[in-house]
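Let me begin by presenting the structure, written as structure tokens, before commenting on it.
All protein chains but one are shown at their positions in the complex.
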Amino acid sequence: MSFLRALQDSAFTDWFLGSDSIWAYPTVLTLHTVGMAMLVGSSIVVHLRVWKVGAGIPMAQFGLLYRIIWAGFVINLLSGLVLFVTEAADRVVDPVFYIKLGAIFAALWLGVVVKRRVIDTDRPTQPSSTARVRSLSAASLALWTTAIVAGRLMAYLKK
Amino acid sequence: MNRALVVLALGLAVAVTPRTVLAHHSFAMFDMEKNVEYGGLVTEWKWQNPHVHFTVLVKNGAPETLGTWDVEGGSINIMTRQGWTRASYKVGDTVKLVGHPMKDGSKGISLFYAIKPDGTRLYHDIARPEDKGATR
Partner (left out) sequence: MTWLWPTCESLHFLGLCLLIGGAGFLDLRLMGFFRGVSIRDVKAFMPWAVTGFSINLITGLLFVTMQPHLYLSSAVWWSKVAFLGIAGLNAVFFETRLSRTALALAPDAEMPLTLKLVGGVSLFSWFAVLYCGRMLPYLGTGN
């Protein structure tokens, strides 16, 4: 705990939160929004396809979308880490923070399961998705919604 | 089915977070129609993004202004453009300010402007609600 407190009270935090440069806090926050658009926006397309939107597209064609998902995730992991450092001690006792992280990792994990079951094994003669896979996609979308709402709520729980 | 229950549980958890723990207030929680003047001692000063915060201990003035108030300003970037600096105030300084109090009566203020000793105003932002004159 004191390590997290040291991070939150560090000189870096002082500079980062106290700077009037747009390249500090505002840019990191905007990168986090860009990453979210890439990550969740692309995930929405994948899961809509599982639900038969654009049913003519073989799911094997979605490789690029998954690369955008991972790029968005990396952007948000890095920007998120920076933001976390500046509030480390406060966030580690914030239940909404855990809800957000839990929802993100669950949504991502379900996205990987969908990819394995539908994209990696896609064959023209087999149906692209079953009812079970569709429910995994629906759950993933619901979890992304939870993550976004939790993230927004975190802004109101700042000390 | 398990997953749906998990999602429902998470959603409920988010929904029931009590309002009292909310530190940062959305504009909707303040009575933006009311401009009230407060005068007191700075007891906390946080010059940081995304919102500058300071607390003011008001001992003299209209009864409804007495007490310890959490004053919320804007981002450092915006306030700097209005003339604020990290050194504008510090703990122990006296401050006179006009702001919009919370609708529910709890001791939070959305900063409109501070009044410097020479009478000039330090506005929170270039975007300003209507200045109808402050009640004291």
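For clarity, chains are labelled A and B in written order, and residue numbers in each chain start from 1.
Going forward, a residue touches a chain if its C-beta (ideal position, glycine included) is under 8 Å from a C-beta of that chain, and two chains touch if they have at least 3 such contacts.
Since the structure is predicted, the reported quantities are computational estimates derived from the model, not experimental observations.
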* **From A:Leu17, A:Met36, A:Ala103 or A:Leu143, residue that would touch the chain that is not displayed** => A:Met36
* Structure fact -> In the whole complex, of A:Ile57, A:Val74 or A:Val93, the residue touching the missing chain would be A:Ile57
* Residues belonging to subunit A that touch the chain removed from view -> 22, 25-26, 29-30, 33-34, 36-38, 40-45, 48, 53-57, 61, 64-65, 144-145, 148-149, 151-153, 156
* List the residues of subunit B that touch the chain left out of this view. => 19, 26-29, 32, 49-50, 74-75, 77-78, 103-104, 125-130
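In this text, only the chains that are shown with their structure count from here on.
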* Asked: subunit A to subunit B: how many Å between their CA centres?
  -> 31
* In the complex, go through subunit A and note every residue touching subunit B. => 17-20, 22, 24-26, 29, 95-96, 99, 102-103, 106, 110, 135-136, 139, 142-143, 146, 149-150, 153, 155-159
* Complex interface listing, subunit B residues touching subunit A -> 3-4, 6-7, 10-11, 13-14, 17, 21-26, 47-51, 75-77, 80, 86
